[in-house]
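Structure provided below as structure tokens; questions to follow.
Left out: one protein chain. Kept in place: all the others.
Chain IDs A, B, C and D follow the sequence of writing; residue 1 opens each chain.
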Amino acid sequence: MTDLVLETRGITKSFGALKASDSIDFDLRPGEIHAIIGPNGAGKSTLIKQISGELRPDAGQVFLAGTDVTQQTTRARARAGLGRTFQISELAMEDTVLQNAVLGALGASGSVWRFLKPVLSDAELVTRAEEALDRVGLLDARNQRTAELSHGQRRQLEVAVALTLRPKVFVMDEPMAGLGAEGSLTMTRFLDGLRSEAPILLVEHDMDAVFALADRISVLVYGRLIATGTVDEIRSNAEVREAYLGEDA
Amino acid sequence: MSLLSVENLTASYGVSQALFGVDLSIEEGQVVALMGRNGMGKSTTVKSICRMIASQGVLNFGGTDLHAQPSHRVARLGIGLVPEGRRCFRDLTVYENLIASARPGEWTEDTIGDLFPRLTERRQQRARSLSGGEQQMLAIGRALMTNPKLLILDEATEGLAPIIRQEIWAAIKRIKRDSGVAILLVDKSLKELSKVSDRAVILERGKTAWSGNITDLTKEISEKFVGV
Amino acid sequence: MIQERYLNALVLFGLIAVPLYAMATEELFTITLATRAVILALAAVGLNLALGLGGLVSFGHATFFGIGGYTMGVLAYHAQTYTALDLGLFTIEGTKSMPIIWLVAIILSSLVAVVIGMLSLRTSGVYFIMITLAFGQMFFFFTISWAAYGGEDGLSIYVRNGFPGLNTLVPIQFYGICFVILCAVLFLNARLAKSPFGLALNAARQTPMRTQTVGLDPTRLKLVAFVISGAITGLAGALFADLNRFVSPTMFSWQFSGEIMLFIILGGVGRLFGPVIGAVIFVTLEHFLGEITDFWHIYLGVILVIIVLFARGGIVGLLSGRGGGHD
Amino acid sequence: MSTVLIIEQVLNGLQFGVMLFLMAAGLTLIFGVMGLINLAHGSFYMIGAFVAAAVAAATGSFLLALIAALIAAAAAGAIVEMVVIRRLYATDHLDQVLATFALILVFSEGTRWIFGSFPLFLDIPGYLSGPVTLPGGIQYPLYRLTLIGAGLAVGLGLWALIERTRVGIQIRAGENDREMIAALGVDISKLYTLVFALGAALAGLSGALVGAIQSVQVGMGEPVLILAFVVIVIGGIGSIKGAFVGALLVGLTDTLGGIFLPQLFKLFMEQSAATNAGSAVASMSIYILMSIVLIWKPTGLFGARP
Partner (left out) sequence: EVKVGLITTLSGGGAGLGIDVRDGFMLAINQSGRTDVEVVIEDDQRKPDIAVQLSDKMIQSEKVDVLTGIIWSNLAMAVVPAAVNQDVIYLSPNAGPSALAGKGCHKNYYNVAWQNDNLHEAAGAYANSAGYKNSFILAPNYPAGKDALTGYKRFFEGELAGELYTKLGQTDYAAELAQIRASGADSVFFFLPGGMGISFLKQYADSGIDLPVVGPAFSFDQGILQAVGGAALGVVNTSQWNKDIDNPTNAAFVESFQAEYGRLPSLYASQGFDTANLLLSALETASPDDGDAFRAALSAANFNSTRGDFSFGPNNHPVQTIYAREVIKEGDVFTNKIIGVALENHSDAYAAECKM
């Protein structure tokens, strides 16, 4: 089982009486996009937070490329190759687009304890950052202040920062949130290309995107994984239709 | 006379201008879709109407010049806002969020509870610990509790599960059918918008680029301005 | 509107020209005032590193200022009384040499900053403001009752300490020392802000979550900033003590912490020269308003209120037309 | 030390705590609930005491003096809010620090300008003076019991206002998102002026009440300011219950520390050194308490907000 890029075993987390994660076993294989869907408040973000290290599970373990990282910090997991994007953009709003990307490159290089040389004269970091910006189509905006970006551009920057880390696995919490119809399409195409680089754990409510992208889908309801399967299996699963999809899909 | 009429509206964030001349009008009881790509000025238009940023041009609501009113008066005239990004009061409980700005009318805690039973379950939980979707429901409930004449929903279904999205669309339809509330809708789902809206206004670079009956919104037009 | 760069150059020019002019016209006290302004500016530049870059609103920076001051006071006191300083395990001699005193001041304030920083950084926001204040108050009350070194009366050092090759008793020479140190620290600060560390620190202030997910430790970044900041303010404290040839617990007082912060806000948070301009203006106002009326605090207060209300981004923001710095 | 004395000292500690709460109550409202750093809180406290002293001297009535203190401080608060503070809600805390620091200067020197440089006289009214005997034979000043009563009443009233009324909810909503609560139809500007004035009035009231047993002088507000901040932060910002518990803790620590620390040091030190060291540590004790609380619970005892 060591070829699993990411795995959780029996992850459990309670908030008071509420069980937000109830013994969740989840895995991510190389080269795949594995989507997690589920009603609002089902515990998707809570699961992601436990995978990324923002929250400690009450019980259970998280494995990253076969190593137990349950006790490790967010930081250590990032260094071990976990690239995460947030449901609500977490960016340094006063800084430029390039600076945000360089931050990612800097984190990956680990050479932050340098105090005198201007960071933007470090060709290696800047190249790495610009490459990532180029891939998401933000290179032209590199000197703009992040606060001036439109919503869609910020989502792209989120992804670019994750790209600079050259992660082994992407964990993305609702990357399409707030994107217009057109933006969602563009993002879908981009993620489709990304899967060859590293597998993606995708949490998303945009079913068009999920059905277009996912190799497998897991459904989370009230903290429990009630089903895992291919797009077609999930689409036709009565329980999933009732809890999540409605008559729509 | 229209309930809300907006003519040649302009607005800026500091030195950068965001609106260059928006025209739109809403009749009583009408549902109007406000569309456009990301960053075209939809939310800025909404914020101008609610007087949350300074703007110029005509802003008339039921015969009152909104530009002469502070933000809270606008709301009391009967405009209820569900803002982009939810903006629930983090440290207040669900219940407190709902009643903080409530005004008497047909929407009460009970009727909101019927619309979103989940909120009733979380009545004493603080908004900050709600899930994204729960917060969205709360924001809608909160706006309805002000019992507005015009309800403005800026991306109200963002981040919601399909089944809840359907509930919200159903709720919007119900509001449209049962109460005389007019609705201004911003949403990315063209399919749903065309089902509930009477009219559509499309923004392009801060200007009204197209407006008309929803039935006249052809595939070409929407592809040109919205991308799909 | 002046470009910030030119404004900064103008300030530097003023800091050179005014004392030289004062020396030529034998207005010695003007030099003393300028020295005071430069040293206070140095203390504030130190705080600005934590506050402006790292977002750490320390209401206890007087702690480091006081430690620097007492380092000077205690070492010079032992040198002046020809007694050794007994540290239990070993004894050391006092000294009247500025470079040694500075070094000790920097080391001691850094050490204290490490401890205070580690404890305080568990908190954030207003809690951080208050816990740093608490540490400052502890030092304040400790020195008040520290009878061995004068308690509330403080310590007088009759003759200013020495610097190799200079006569520090000549006001303009001592001013020169302080001014050069200020320039060096400003230079360091400017480089730091653009360095990898500066970028990361800046991000840690704005979005700690993001900083963590790229594999950096925001707390450690802030701690390092806090320590550098404390060391600079400590150095300023040592200089201040030498300017006055006197140290007392007031150097630890919360009012003083507030004053350093005031310089920064007045000048412009996060602006390289903000603290310098703030300190210069404050010292000038304090001195010249006092000559006009007994109730000059009222005028000072009104002027400050007007500045807050109408100069977003401090004086630098006002003059350079780039209002609303960050935070 | 006898048990009765120990009990009496614990009582003193609690009493001091309630008095601290009374002094901090206005600040709890402005800082804790509205989220505004108001360094000028001590100035309203001072204004209350001075106005009370002046009115008491002129009319001889303590009650009138209290009412006048309340009104004067509220008026000062309202003016300050409308002229200065209103423009600072949207900006960061630092501008508030600078502006309200400047206000301290204006108020302190303004008071000195109007009332002169010497302390004023304000005394306990006859009907509240002198000690009463408590069960257990403890002699306790009636006026201090009155202060306890006033503190408890103010605390309870504040708690009910903030937690139980719609206005309270709106105030708290405003602290989370001013723009949004306004966009939903609440006149938050007017509300904030009122709240600020109320906070100032409470400060003025406590200044007048406490001033009767302390010295009414320029600068009397500053130590109060710091203590009040300590109290609120220990309890956790935004929590009235926290402020109350924080006040009691500070009161007990301060009182009992002053008494028992020197005794404690005597166990392993010689007499006068122990007195010295003990008193030194005692004067730091509340700050030590605060840092321990914050290191243990970084958002105070009852504060939830990160």
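Here is the rule we go by: contacts are C-beta pairs under 8 Å (C-beta built on N, C-alpha and C of every residue); 3 or more make two chains touch, one makes a residue touch a chain.
Note that the coordinates shown come from a computational prediction; the quantities given were computed from them, not determined experimentally.
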Problem set entry | Touched by the hidden chain, restricted to displayed chains | C, D
For this session: Return the single residue from D:G60, D:P131 or D:G149 that touches the missing chain.
Result: D:P131
Exercise. In the full complex, which of C:F240, C:F263 or C:F282 touches the chain missing from this view?
Worked result: C:F240
Seminar exercise, completed: Of C:F29, C:F288 or C:F310, the residue touching the omitted chain is C:F29
For this session: Could you please point out the chain D residues that touch the chain left off the display?
Result: 1-2, 5, 8-9, 12-13, 15-16, 19, 108-109, 112, 116-121, 123-124, 129-131, 139, 141, 143-144, 212-220, 223, 255-256, 258-259, 262, 275-276, 279-280, 282-283
Seminar exercise, completed: Contact residues on chain C toward the hidden chain run 27-30, 32-33, 36, 141, 144-145, 147, 150-154, 156, 158, 171, 240, 244-246, 248, 250-251, 290, 294-297
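Heads up, the rule we're going with is that only the chains that are shown with their structure count from here on.
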Problem set entry | Chain of greatest Cα-centre distance to chain A | D
Exercise. So what's the Cα centroid distance for chain A and chain D, whole Å?
Worked result: 48
Problem set entry | Interchain centroid distance [CA atoms averaged], chain B/chain C, Å | 51
For this session: Two or more other chains in contact with one residue: find those residues in chain A.
Result: none
For this session: Could you please write down every pair of chains that are in touch?
Result: A-B, A-C, B-D, C-D
Seminar exercise, completed: chain B partner, complex, touching residues on chain A are 15, 37-42, 45, 87-88, 148, 150-153, 174, 177-185, 205, 207, 243-249
Seminar exercise, completed: chain B partner, complex, touching residues on chain D are 166, 169-170, 172-173, 175-177, 179-189, 238, 304-305
For this session: Would you pull the chain C residues touching chain D in the complex into a rising list?
Result: 57, 119, 122-124, 126-127, 129-131, 133-135, 137-138, 141-142, 144-147, 254, 258, 261-262, 264-266, 269, 295-298, 300-305, 307-309, 312, 327
